[in-house]
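One structure is given here, and the rest of the page talks about it.
Shown here: the complex without one of its protein chains, the others still in place.
So, subunit A:
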Amino acid sequence: MKLDFTAEELAFRDEVRAFLKDALPGDLRQKMIDREHLDKADTVRWQRILNARGWAVTHWPVQYGGQNWTPAQRYIFQEEMALAHAPEGSPFNVNMIGPVLCRYGTDAQKENFLAATANIDIWWCQGFSEPGAGSDLASLKTIAIRDGDDYVLNGQKIWTTQAQHADWMFGLFRTDNSGRKQQGITFLLLDMKTPGITVRPIETIDGGHDANEVFFDDVRVPVGNVVGEEGKGWDVAKHLLGSERSGIARIGLSKERLSQLRVLERRLAGDGTLTQEEQLRLAYKLAEVEVELRALELTQLRVVAADAHGGGANAAASILKVKGTEMQQRMTELVTELAGPAGLAVTDHDHHGGDLDTGWLGAAAPFYFTMRKVSIFGGSNEVQKNIIAKTMLGL
C-alpha cells in the first residue's frame, strides 16, 4: 500500500495543470470563482477548447475520441479541473448520451452524433422524469406508438434540465404496456425542433431557470432513432446511470469550495464580522467537514485504485454518490451561514457577480438552494440507499 501518486501520475498532473493554466480563459475562470451562472456559450466555448486538446470526452472509447487513461489519471484530471476553477462540460453530452451511443448506437447514429456531441455542436437534454415517474422512473407513461416508419409521441416530461437550449433530446418512452413496467420502454433520440414539442420553463428555488416541462403532442420520431432495441430502453438507461465512477464523489469540487471557505474565514475574522466565539465555532465546523472530506477522498481513491485492478462491485464505490452529494451540500450551507443577514439580498440569477469581496454574499444562498438538487437528481439518495441495501447488503 502507498498513498503517493507515481512519478508518471505526477508528471501527468503537471501536464494537466500546465494546460489548464494556459488554456482556461480568464473570464470563465473568474465566473466560476464568483459562482456566476454560466450561459450556454460559456460551456460550449470551454468544451471546444478541451475537445481541441482531445480532453473533452476522455472516458469514451479511444476510437470515438476518448483517452485510454487509467482511473488514477481520470481522477487527477477531474480534481485539477475543479481546483483550477474550470467549468465542467455538459454532463448530458459527455457522461450520458455519448457513452450510451458508443455502447449501443448504430453505425449511423455514431456517425451522425458522436463527434458533434463531443464538440457540443449538438446540445443534448435528457427526457427521463415525468410527473408520475420520478424515483419510480419505470412507471413512465409518455407513449410512443409505431406508425409506419415513425413513432408518434404523446405525453409529458418534467424537470428537463436546459431543454430550452437543447438541440436534441434523448429519452425514455413507452412502446408497450403489456409486460412488467421495466419492459416496453424504448430509448429514443429526437430533434427538439420537431413539430408538436412545447418547452415550458420551471423556475427553481435558486431563482434560476434550468428546469423545464416538455410536452409532446403527436410528435413524429423516425424508427431509426431508437437506441438499442425497441422495448429494451431500461437496460440502456441503467448503463447510462451506472458507468463512470472515478469522479463520482466530486472531491475536487468540494476541495475547491473548502478553499473558498478558508479564504472567507480569514477575511471575516480580519474585518470584524465574526466574533471570537464565532471564529472558534467555524473552525470546529470546518475541521469536522475536513475530516469527512479526507475520509471520502481516501474512499474515492480506494475505488480508483480498485478499478485499476479490474474493479467490480464494491462497498466503497456504492457510498460515493450519497456521501459526495452530502459533502457538496454541506459546503454551500457553510458559505450561506457565513453570509448571514448580509446574504439576504440576492443578486440577479444570471449576474450573481459573486466576487469574494462582496458579491459572494448575494450568491451564497442561491448556490446553497440550487445544490439541494444534487441529492435528488440521477437517482435520489434514498433510491441510492435502496440500491445499496439490495445489492451490497442483500436486504
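Just so we're on the same page, a contact is a pair of C-beta atoms (placed from the backbone, for glycine too) under 8 Å apart; a residue touches a chain by one contact, two chains touch by 3 or more; residues count from 1.
By our rule, contacts and distances are computed from a predicted model.
Student: Would you kindly match the missing chain to its UniProt protein name, picking from "Pimeloyl-CoA dehydrogenase small subunit", "Outer membrane protein with beta-barrel domain", "Gfo/Idh/MocA family oxidoreductase" or "Phosphate transport system permease protein"?
Tutor: Options "Pimeloyl-CoA dehydrogenase small subunit", "Outer membrane protein with beta-barrel domain", "Gfo/Idh/MocA family oxidoreductase" or "Phosphate transport system permease protein" considered; the missing chain's recorded name is "Pimeloyl-CoA dehydrogenase small subunit".
Student: I'm checking contacts with the chain that's been left out. Which of A:Arg35, A:Arg74 or A:Lys255 qualifies?
Tutor: If we include the chain that is not displayed, A:Lys255 is the one touching it.
Student: Can you work out which residue in A:Ala41, A:Ala345 or A:Leu395 touches the chain that's missing from view?
Tutor: Looking across A:Ala41, A:Ala345 or A:Leu395, the contact with the absent chain belongs to A:Leu395.
Student: Even though one chain is hidden, which residues of subunit A still touch it in the full complex?
Tutor: Residues 1-6, 9, 72, 255, 258-259, 262, 266, 280, 283-284, 286-288, 290-296, 298-299, 301-302, 304-306, 309, 315-316, 318-319, 322-323, 382, 385-386, 388-389, 392-395 of subunit A touch the chain that is not shown.
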